[in-house]
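Certain chains of the assembly are absent from this excerpt, and the rest are unmoved.
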Amino acid sequence: MRPNQIQTRLRAGQPILNGWLSIASSYSAEAMGHAGFHAVTVDMQHGMIGFNDALHMLQAISATPATPLMRVSKLDGPEIMRALDAGSYGIICPMISTAEETAALVSACRYPPKGSRSFGPSRGLLYGGADYVEHANDTIMAIPMIETVEGVENIDAILAVDGVDMIYIGPNDTALAFDGQVVGARTRAEAAIAHVLARARVAGVATGIFCADGADARRRLDQGFDLVTPGNDMGLLKTAAAQAIAQISGDTLVQPLGAAGSGY
Amino acid sequence: MRPNQIQTRLRAGQPILNGWLSIASSYSAEAMGHAGFHAVTVDMQHGMIGFNDALHMLQAISATPATPLMRVSKLDGPEIMRALDAGSYGIICPMISTAEETAALVSACRYPPKGSRSFGPSRGLLYGGADYVEHANDTIMAIPMIETVEGVENIDAILAVDGVDMIYIGPNDTALAFDGQVVGARTRAEAAIAHVLARARVAGVATGIFCADGADARRRLDQGFDLVTPGNDMGLLKTAAAQAIAQISGDTLVQPLGAAGSGY
Amino acid sequence: MRPNQIQTRLRAGQPILNGWLSIASSYSAEAMGHAGFHAVTVDMQHGMIGFNDALHMLQAISATPATPLMRVSKLDGPEIMRALDAGSYGIICPMISTAEETAALVSACRYPPKGSRSFGPSRGLLYGGADYVEHANDTIMAIPMIETVEGVENIDAILAVDGVDMIYIGPNDTALAFDGQVVGARTRAEAAIAHVLARARVAGVATGIFCADGADARRRLDQGFDLVTPGNDMGLLKTAAAQAIAQISGDTLVQPLGAAGSGY
Amino acid sequence: MRPNQIQTRLRAGQPILNGWLSIASSYSAEAMGHAGFHAVTVDMQHGMIGFNDALHMLQAISATPATPLMRVSKLDGPEIMRALDAGSYGIICPMISTAEETAALVSACRYPPKGSRSFGPSRGLLYGGADYVEHANDTIMAIPMIETVEGVENIDAILAVDGVDMIYIGPNDTALAFDGQVVGARTRAEAAIAHVLARARVAGVATGIFCADGADARRRLDQGFDLVTPGNDMGLLKTAAAQAIAQISGDTLVQPLGAAGSGY
């Protein structure tokens, strides 16, 4: 089975740069896969993407060096299994708050007897190879998102669930949950994030986080995270368009509308 | 009929910033339309876009302040008419080399008796308004691309064609045609471009040009062009992704693949 | 943030005409948005529409004066959040029977601390504007459908849920529930509808209802409803096709198949 | 091979009602195919339809009693052959002005030695049946549109081309060509149409025409046309939406925008 580059780099102690896709285009997905990211995530929660789009995007990523992940819209076994059958090598699942939910996520990602994944590997066989079924349980990563108060409170129990391959932090939902806002001070949220990171390191579980941009991602790597996502494709595009327009107009000709603020 | 913002700005002596779409996504198209551009062009020649994608993109642009243009794949009346029926407010037509071709382009953009456009305004009625047919001939812009040796040689005849609303220069094809390369010195191509610009100003015809990026677009405005395109969406995305990765890695962690060089 | 025209008209005591989309086409969606409706609803429950289609349709509606709503397929937080991220300004949720379900619907439509909506406004930012996040909780409408026996029985508790912006009645499911049929007498269902309407007016909650056609919608407005939906796009098309054929054939040439009965 | 219902009815001296599709939806296409039309035409010239949409629409029509036709965007052999391979049972080709163009149209619709159609029946085999290739030349109809001054002038030569199965008149392009307008008097165009009809009857060639609506179609049948198209799907939908809104508002509540005038 084709190896999971995230696992390879984690074992080597190397950081992982993760691209994030919200634009339903296989062409931009392929470009992101060639941009230098080690992993690229198709976002089915906040991305503007249907299943058919996601399939094309996973195929496009498969033509690049990047390992494909998917963020599903919710903790739902059949949706997770479809994401895996389509060739995702890992599932980032939003809003995980308890050990029980975590175990359900892991179970959906594993064939029996380790879990409850239904058999029908479909495109997984094409991407992973003929021995997909034999190795899938060891190669597919189950990645709960920690972004609720309850999730932070239960972090030790979550980390103790057998089969958790990484936790991934959603800082904006964490800010809403802890500080009641995404704009302005995030004191409590940052403390929660630091706590979760510390507990994960103690537990020996890898950590990832969504970041506002490249500079923020650099900071998060320095803070100790293993995988960082420097914003999403839409944020990158908006920022680049605003920069180009500013270069042309010298700040005075036009005022870019809503160029900032797309990230989450 | 909804006014054509390019015409409005040209009459006011204001520069026009034009976004360029090669990604078949209505979501990124809408973002580009809100980015601050006065016009946004759907590229059917080198863009990775089918007719159904283009329809969705034109609709998305219609939800923004930007005026929608389309670059067609070739000088072909029926293709041009479909682009107009779908709501384009102007046609950028590649590889125009003669006055006869220019007249054919203009004719395809105008209802009889001024031209040969077939009746069936379709989505034009929705975007333009109920009086679309009455005003379309005055609102739709016919924009030949000058990018061949023959086109440069025939520039005065081309500019003299009744109904040419703007000429648009493709500097890369011009470089291939005049200097035999896109990488390296473009001495002859730049001379040709300067010549075409000068003749257009004498003839009182507006001018536009594709640019490598924002800085290049600034230079072209200063050179005297009326409309500039600071690269395309794919180029913006690649550049932004490369910047983010460089910010994270500090030049050493990873080497972005092919992040530069997408423009044309 | 772009205002919600339904709220504006409700505050002014003006009736709201709501178009209803079951055809997965951004072109017909845009036409419906320009037809004179104040709101247009994309139907993900009984419409033949996938998420990617819905995105294109919401964008097309955004190019018209109509405010976009979505009827989701079920009470499911992540599905509702995706509808909002895609730019819907209100959620019509079918088969709501209890105050608890109503509160879950409202919660899914509001960012914390008022609710549980996950952060990631995506296209909402493009349609609503840069201040979307600040005003979304006040602009997005949560609209439970009352169409079950239990829902009618619990109407006062449902109306008392904080954040219910309107209730919407599905008369056909109500007829099935109360009279056991959609064809024939609907005595009990009409009594239930009148009861719900009366209680909503006492509670000061706005009311909407699906109607068979324009004449039925007129009646419902006279009955006291604030928002009426005169059938869906498919019903309009079938009726118009049947009328055209009848005009041609004078009742005898051909017999239109199934032209009536598409509504629900 | 499945029979062509247009031919069957022509032979029986029965009129043919033809639906017309400009909305890229297989669902509305299927509804139109069940509405009572004997033929339904997918419009690739002024319709908002790509090839992939057209395929789905032809399949949907195949699930109904109606015979599928396609109006291609232009006289182009390969485009015509693709339409046939996708299962069209006839080609309506716009802007035919000469016998030579007519012969080219016929040739594109026939396998050698009668014509130049390339072999590769694809979906034609599924819709037509296993004996498709044997009977295609006799079942597929070649239908030039007469809508230019030159076309009217050359009508006798066009009608004399071997293999012309029907001529189809585009009255709006004819009006533009003969009267210079689509709104207002069409005296010359109507005279031209009457002339073409008379010559076709003399030549024994069937005739069809696009009409504004059902009433207009009734008039055209009475005038002697064999096949009539009472507007397109978009026109039907707009009219029905305007009627519904008028029923609700009683002319005063709202003013439908652009509900009339979509036809061509």
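Order of writing sets the chain letters: A, B, C and D. Residues in each chain are counted from 1.
The rule we apply is simple: a contact is a pair of C-beta atoms (placed from the backbone, for glycine too) under 8 Å apart; a residue touches a chain by one contact, two chains touch by 3 or more.
These figures come from a predicted structure and were not determined experimentally.
Sequence-identical chains in the complete complex of this entry number 6, based on the file rather than the 4 shown.
To be clear about the criterion, only the chains that are shown with their structure count from here on.
Interface chain B/chain C: over half of the residue numbers present appear on both copies, so the contact uses mostly the same residues.
When chain centres are set by their Cα atoms, the one at the greatest distance from chain A is D.
Comparing chain pairs B-D and A-B, the larger number of C-beta contacts belongs to A-B.
Each chain gets one centre point, the mean of its Cα atoms, and the points for chain B and chain C are 40 Å apart. Here the spacing of chain A and chain B, counted between their Cα centres, is 37 Å. Along chain B, residues 27, 31, 34, 55, 123, 126 each make contact with two or more other chains.
Taken chain by chain, the contacts fit none of the simple shapes, being neither an open path, a ring, a star, nor a full set of pairwise contacts. Here the touching chains pair up as A-B, A-C, B-C, B-D, C-D.
Chain A makes touch with chain C in their complex at residues 22, 24, 45-53, 73-74, 94-95, 147, 170, 172-173, 175-177, 180, 182-183, 234, 257-258, 261-262, 264. Put simply, chain B touches chain C in their complex at residues 26-27, 30-31, 34, 55-56, 59-60, 62-64, 123, 126-127. Residues 50-53, 55, 76-79, 81-82, 85-86, 111-113, 118-123, 125-126, 129-130, 133 of chain B are the ones that touch chain D when the two sit in their complex.
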